[in-house]
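I have placed the structure first, in the form of structure tokens, so that the comments after it can refer back to it.
The other protein chains are all here in position, but one chain of the complex has been omitted.
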Amino acid sequence: MRKFWCLFFMVWPILAIWLCWISPSYNWWFPGDALWKLGEQIDDLFYLLLIVVTVVFIGTQLALGYVLWKGSEAKTGHAWFSHGSHNLEVIWTILPAIILLFISLYQMDVLARIRLKQEFPEQVANDPVAEVSARQFEWRIRYPAPGKKLRALPQPDDLYTVNDLHIPVGKPVMIRLRSEDVQHSFGLPHLRLMQDAVPGLVIPVWFQSNKVGKYEIVCKELCGWGHYKMQGELTVELEEDYNAYLQELQEKMNDDGYSGDPAETVALSNED
Amino acid sequence: MKFRNILLSAGLLCAALTGCGEFKSEFSLNEKTTNLMPEAEDVVKEQLHEYFGTPEDLVGWLKFPIDYGAEETVTLRVKSFEESASGKIVLDVAADEQADYQGGSIKVSEEEIYQISSHDPSSGTVFVKPGIEAKLKTGDEVTIVKRHGGWKLKRGRNLYMKHCVHCHGVSGDGEGPTAQYLSPLPRDYRKGVFKFTSTISTEKAARRDLAQTLYEGIQGTSMPSFKLKLIGDDMEAMVGYVRFLATRGEFELRLDGEFGVDYSKDVVTRRIKDEDEKITRQEIIEEFRSMIESDLPDLVDSTATILAEDWERAESPDVMVVPKKPRPEPTPESIARGRALYLSKDTKCADCHGVTGYGDGKQTEEYAQMPGTTPPITYAKPGLYDDWGHPIKPRNLHSGMYRGGRRPIDIFRRISAGIKGTPMPGFGTSLNDDGKIWDLVNYVMSVPYENNSSEIKHAEKEVAEHTVK
Partner (left out) sequence: MSIATPETAGAHSHEHDPHGGHHDIGFIRKYVFSTDHKIIGIQFLITTLLMLMVGGALALGVRWQLAFPWQAMPFVGHLHVFQGQGGIISPEFYTMLFTMHATVMIFLVIIPILAGAFGNFLIPLQIGADDMAFPTLNMLSYWFMWPAIACFGISFFIGGITAGPAAGWTSYPVLAALATAAPGSGPAQTFWLLAVTFIGVSSMMGSVNYMTTIINMRAPGMTLFRMPMTIWGMFITAILQAFALPVLTAAGFMVLLDRIGGTCFFIPAGLVVNNADPTIGGGQPLLWQHLFWFYSHPAVYIMLLPAMGMVSDILCTFARKPLFGYKPMVYSMSAIAGLGFIVWGHHMFTSGMNPALGMTFMVSTMMIALPSAVKTFNWIGTLWGGNLQFTTPMLNAIAFVSMFIVGGLSGIFMAAVPVDLYIHDTYFIVAHFHYVLFGATLFGVFGAIHFWFPKMFGRMMNDTVGKWHFFLTFIGFNGTFFTMHLLGVAGMPRRLADPYNYPYLEHLLPMNQFMTYSAILMGFAQFLLLGNFFFSMFWGPKCGRNPWHANGLEWDAPSPPPHGNFETVPVVYRGPYEYSSPESDKDYLPQTEYIAPHPSPA
């Protein structure tokens, strides 16, 4: 039975590593490649940590397994009477300290480029494409009219949609993120990004997608009973499609239902 | 201790737990139905059950203009059939472009129909349970029922049970478990009244109106947008199911109305007590029974016909609100005209929405009368009430939120057709001039920006003169 428990404690780390190893092939892993450079760098940092952590995990679990195995062998007489080793303590304090310090300093750069306002790409720093207002339980989006800049206060010619953010591909964009009621969080899993929308604050968030497509916007901060409903969609499209979309949106926002011939004026908003 | 037994029972329990997940729910009855005398209540219950079924077992009443989803079949040839593995059939799916047979069944002959348990579209392999006994040969023709009759209604039901039920309730009565925490309360479909429509003020909502509400959500309420959830057929199926619930509720209400005159609990008690009528409970029941025997089929039929016609008419282009003139530019003049109309006696907008548009008009402080009460009873608290008896506030026009949509046409329709089931009347007939309505629209749409824009500064000044209290 003693050996059984040693094996028991050794088998589970093996199972755990095996599970992690196979999980990308079962799609239990990142939802696709990151869509922009900083996202990729986040992934790289994740993998760096994963390597460090895996080595430490294997090392410690092996050591644990080893001492258990050795200790489970039937012995007569006393165990090793030792109160520790000063040298070992020094080694296993300094070494992890260096690694941890390195990791935290190594992360700074990516963080600064994503978050610090002075590091924002120049072309977007003062020019948001849209205002995203979170409310229970939807994302309200306000674009400026084509050719205009987004103003802090709503303008009569602003364009509105719900749960549907469009951005041009391959170009940094910045949004103004705010909340109309409680705290929400604007999460873009495919971009490896999230930012809380805090009531009373307007937070600039910049990102970029280098791949055309439709991606989920996720609310990641508990915002009430309907938290799970709060799904939005990020549509990344070519510059011309994006402009056409805004144009179309503008036409829709100005739809007065008149076309001379009443029979043709069935304005169905869901015919995209 | 017998640990094997414990393990075993734990395992069995796990297995049993998964089996308990079936959804069992029932339509509830309207309060008015339960106020009928028990015999009449039973009749209503029976009729509802016969014509609408239960959530588990829906009945599609073809009288109504609802697309329940017709049966869809395709005839295919058998590629191979292994008798030993008698559940696996490989079909030649080249003839069918959309080979998705999940949830369908396979018809070998009229009598032999097998449920398809799983399906691999790429190879055309289907598995059935239980295995097929009939001898199939390569090249035999079989009919695949891709979708059973009523699939659309069922799909609508499934979607409704997932997305809507916790607010709108199983029967569409707006009394789901979450409903009590919402403001405003979720819609009770059973009156067949929907607020935001493109039809004139006397007509019901068209399919496109329900679809628009589902697509855009209702800003400022808890109704979210379902544009990412209801794609393709799903939107139609959902609209169909909402209409199904609305018709069911209205049908029930109308029967209640018919029976309630003579056979509600209150009336029956009064009649028994009444000296002049000299009638016993037994006699009332007999009277009711004979009435049912002679009149019920006609009553049901005529009620359904009226409902079906109402819903059908809402789809017609004739009842749609379409402006006869295009929207004029929101010039300061137009806005000023709109402002004048807003304050005028013809519209009385300011009575509710307030002189400055903050939704604080004098009616919000008056006691409203309950509908259908004689002598009139007023609500206990001052303010406006909708047809469901819930207090409602006139829109604060400064909020920039428009529940029925923010396009000019949406606001035009709100003003022209009113908001159904609420004190907001339609001005389409009374103003009888689309130009005037457009002026009002321009004014209403300018209110949120009264204080912030240089581009409409001129208009702002114009408006400002009126807003000084």
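Going by the order they are written in, the chains are A and B; count residues from 1 in each one.
By definition in this document, contacts are C-beta pairs under 8 Å (C-beta built on N, C-alpha and C of every residue); 3 or more make two chains touch, one makes a residue touch a chain.
This structure is a prediction, so every number in the text was calculated from the model and none was measured.
Put simply, the hidden chain is in touch with A, B once you look at the whole complex.
Although one chain is not drawn, the whole complex shows that of A:14, A:67 or A:238 it is A:67 that touches it. The missing chain, though absent from the display, is touched by one residue of B:80, B:143 or B:221; that residue is B:221. Considering the complete assembly, chain A touches the hidden chain via residues 1-2, 5, 8-9, 12-13, 15-16, 19-20, 23, 27-31, 41-42, 45-46, 49, 52-53, 56-57, 60-61, 63-64, 67-68, 70-72, 75, 78-85, 88-89, 92-93, 96-97, 100-101, 103-105, 107-108, 110-112, 114-116, 136, 179-183, 185, 187, 189-190, 192-196, 198-201, 203, 216, 218-229, 231.
On the side of chain B, touch with the chain left out of the figure occurs at residues 1, 3, 6, 10, 13-14, 16-18, 20-25, 161-162, 165-166, 170, 175-178, 180-184, 220-222, 229, 399.
Quick note on the criterion: only the chains that are shown with their structure count from here on.
One finds 37 Å separating the Cα centroids of chain A and chain B. Interface residues of chain B facing chain A in the complex, by the touch rule stated above, are 178, 181, 208, 211-212, 215-217, 219, 222, 224-225, 227-229, 235, 317, 320-327, 330, 400, 405-409, 412-413, 438, 445-446, 448-449, 452-453, 455-456. Within the complex formed with chain B, the residues of chain A that make contact are 136-138, 140, 153-157, 160, 162-164, 225-226, 229-233, 252-258, 262-263, 265-270.
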